[in-house]
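For this view, one protein chain was removed and the others were kept in their places.
Then we have chain A:
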Amino acid sequence: MATLLSRAEKSYIITSLTSKPPLRHDGRGPVDYRLIGLARGDSVAPLANGSAKIRVGGTEVVAAVRLEVEDIDLELDEGRMRCNVTCSPAAYPHLSANQQDDIQKDLTSLLQSTFSPTKSHDSNGDSFTSVMSKSLTILPGRKAWTMYLDAVVLSDAGNVHDVLFLACRAAICDTRVPRTRAVEYAQPSKGSSTRRAGETGGEMDVEEEADIWKTAVQSKRAARAADFELEDTADEGGWLEGRERCPVAVTLNVLPTMHILDATHAEEQAVPLKLVLIYSFATISTQKEGEFMGMRLLGPGQVPMAYLSGLIQEGETYAKQLVSALNVQMEIK
């Protein structure tokens, strides 16, 4: 797709959108999404802990989550998340390398700022990021999973923010965290040799086994644990805690009288203002409001403050519907 639109094309798109009824160049309604294609799991990235690929129209994003063990400080105390977005050169063939870098950095910072836990605005420790990072802790104050979230924009035919967040959400929901068990070196009550606490040997007597069980449980909190071991192989494990809260983005392309969702490349260029809203929902079933996690206003256009609050509310409704549609696909209740 070409980079520019002629003035006649722009005015054709705008006039069609503002006519009654509003018409889009492919006949969709203003808030209709294109068909969302979803693939996840081993078919996308077999070596990742969780992965997903989303295609909306010609926009395609692959996201993958990889967990790695990291030594952490006592103050930090919990797992972290590192986000990175790469744009395939084929996605923006008309842009120079520097311009592509800018887009990558932009998207990376948007993801990173959304997903990294910020203690300041999260007073009760109840947000998605804080719940998630707690569940990534292996040994408090010593070891934790670092979550590497990598996304690749394979092609961009408009609405890249929404697709990026959808792919990331699907990948995070697909992630399984390997179960771990803390082990410590304990002086056995009988005998002289040290033995690993998590071990279960056939020759152990019942009394000793009970002791070991106790130490293993206690060591989770008592910072005496020396190391940890995996309970199952890498493919297994539990879902990430709080994964249903993982946020989605909804982009409203704002015209003075109306807005459209899921704009194509041409529409994005014709419409002067884009409003990216990022929402997280605790549970869809309850009528609880979503948590507002971020917002970006892109483009040269302007919007009055009074109008903006209405847009944000509508954005929440769309985000809620999008999340519930995705949850059905990801089998999240």
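Definition applied: a contact is a pair of C-beta atoms (placed from the backbone, for glycine too) under 8 Å apart; a residue touches a chain by one contact, two chains touch by 3 or more; residues count from 1.
The rule we apply is simple: contacts and distances are computed from a predicted model.
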Quiz item: Which of the following names does UniProt give to the chain that is not shown: "Related to RRP4-3`-5` exoribonuclease", "Rab GDP dissociation inhibitor", "Mitotic spindle assembly checkpoint protein MAD2A" or "AP-3 complex subunit sigma-1 isoform X1"?
Solution: "Related to RRP4-3`-5` exoribonuclease"
Quiz item: Per the definition of touch given earlier, which of A:Thr15, A:Gln99 or A:Ser116 contacts the omitted chain?
Solution: A:Thr15
Quiz prompt | Touch list for chain A against the chain that is not drawn | solution = 1-9, 11-13, 15-16, 19-21, 23-29, 31-39, 53-55, 266, 318, 321-322, 325-326, 328-329
